[in-house]
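Written below as structure tokens is the structure these notes are about.
A single protein chain has been removed from this complex, and every other one stays in its place.
For chain A:
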């Protein structure tokens, strides 16, 4: 028997369909309102618009200016309805539902009104639908059809905007005002979704038009190219250039972005196996349909001509690369690894997993190291970013992860941002944060630099504690001292949730007058009164949430600072519910995942220590080999051991340690010392230039797997095109393991996830089937939490009671340096990503094609430096030369640069100073001197020579020339 859907007998759909536009945003209310629309009874939360209520009952009222990611605006009048007992024809988008309301959405009067509205719109719109890029995806065209528009009685000769000039300045989208219907969706998207306020409606009445900035070209305005306006545009006014060039996509696949730790969900919109555009997916729980310039637009690197497509090998790094088949390359690598182990011992080789690869791939690389190399020499780039988070949060809260969902910020009353720059490094979350700030939450920023979040439009009164780099721990102790000495602590939380002895010891420690803001002022440079005010603001807020980034972890006391943050959150009871918590903002897409998957040398997957016999027993049973009970080498220890001649071979998957790790000259020396370096990457990156085996990698578009974002959310990565070189990264690791004599057999990454789930207590409930069903899962996901755990530590901590840690301030060696009077701190900018290997191969170069040194006007004047001058930056590790940019975003005495371009050599200057607990490098504090110079540094000249040589060798160049250049480069 056929069953017809009868809305009268079915309650309003509880299931949200991300593909549908419900017209206006959802309203949350416990009060439900019942009404009748076209005779259909429907019950919705109070505050819901009539337009949305109708859409929920699958009654689709025509609309143009409404979209369910924007507040109702009521300008197009197309969504007019008739309501019994009310006068006129109100816009359903701006009319909230009322009990007993009887709404009519279609009748002759409404049809006439809508047709008249459309007739006016079309009288000033080009009729080039057949050749228009929006053809097939145009809401204006759809509405003309829906209202039955058949003629335009006014003709087309009147005054119009048809000659308006197109703005093509943005590399990714064009703005064609001749097609604009001035619905303001773009302007509102820029304000409400992105929070940049770069767009406005200029002029009045017929003269009204959309303008960027002060009527500038898009590229010259404050526009950050997030694309929210393009997505919001109902016509082809704002349109992706890729669609203009290629036409409309014919199918789409939901997948996860491979840039930052926000982990946005996207629809990869395709023509065959070619990506036409990436559209943020409204059903993505991390991003709710928003994105940034990187995720939405910077995907062209995946098909860039520089992509490596063939495996290559060579005997030594002064030889040309030789293209070989997969089998030969893998056999060559395996034979070398075995020979090296036979000669130098089991511990002489290791591997580095990638935070850009999937969980499954990362898991396999560490498994390869532990089971096939038979040692624990595995590490990952989290070593150089968030290893202190792992250590610090595990010690205090019992789990190496952030405590909240991103959405939790919408319940926060005070937002504390420490050592993070979300508008550049986590843009989509920054937009959400700004939304909350506009709603009235307070903001406290602890950072030497005046970050852009402090300039959030429509937010006032942000507190900025502009501390000296390297004094975080002194600052967090001072904040905690104020909380405790002024009696602002949450005694109930502490008594119930925290270990009493540890708390007493900490209390005694923190109440010592040396931690008072007045006494710490000399260290941090921040006036005591500001510190007291900030501490009171945070402690007295109903909900205080702390967000932090690499400005916390990348210090000699990174781990202490993470524990200091956890102390403060526990002392004020800001743990275990929505709106609070301790939230590390992760750098790379899968940093959380690579840590979860056992990439660290001391921990098996799920943060289980290798020294625990019970843990080893389970893994040994599953993997069929004994596991070393001693931790292996961390990345910096591997380098030291390589230089010392004890460490001889390294397998690096998807990381560029030669560019990203500190003290470049030391890293280069270490890489040159290796007898076998195997690099698996999508490009010939800086590390690959020192390699003997080059295994072409696959981009996130070419593989199946999962990424885990900063909120512990496991999201599916889905293959949309075949791997360019024929293999997904996990397949290559499997081949290498088999060639080494350790059998691995998987037909699909889902089988790898099943193995992970069987061995990792926090993942027991995770499977691909479950992910498809739920969309995403925040671990832990097991019998106790079958749908995962959005907020952690609600009832108790994984270690039972919270542990306060004593975090004494110990000054960094870098602070007491008289030869180098300035402090260099490094960071990121919006348009480039990490080492830039991906974004430098896209049009994002238009925003940032070189790294510059930002310095304060006073420091510049003292050195006779003008904006744009070449300046040499020297530390005890090395020297490099960059162009100066004078900026008062920095306090005097502090200089800043980014590390997105390899030739900049930002890491030639950074030193081997590192976190005491984890060896995470102190990128954020390097003592330097800056002076005017006229030529690149010696390292940069050598870099250029070496770079040219290696590119030549990639093309199969001449060995003798190569050898000469190489010996020259070594000078």
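Convention: contacts are C-beta pairs under 8 Å (C-beta built on N, C-alpha and C of every residue); 3 or more make two chains touch, one makes a residue touch a chain; residues count from 1.
Everything that follows uses one rule, which is that contacts and distances are computed from a predicted model.
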| task | For the chain that's not shown, choose its UniProt protein name out of "ABC transporter ATP-binding protein", "Branched-chain amino acid transport system / permease component", "Formate dehydrogenase subunit delta" or "Sensor-like histidine kinase SenX3". | result | "Formate dehydrogenase subunit delta"
| Which listed residue, A:408, A:572 or A:637, touches the chain dropped from view? | A:637
| field | Full-complex contact with the absent chain, from A:115, A:507, A:863 or A:876 | value | A:876
| query | Per the definition of touch given earlier, which of A:663, A:715, A:791 or A:842 contacts the omitted chain? | reply | A:663
| message | I need the residue numbers on chain A that touch the omitted chain, in ascending order. | response | 347, 376-377, 509, 556-557, 560, 601-602, 609, 611, 630-634, 636-637, 640-641, 643-644, 646, 663, 665-666, 669, 806, 808, 810, 876-878, 912, 916-919
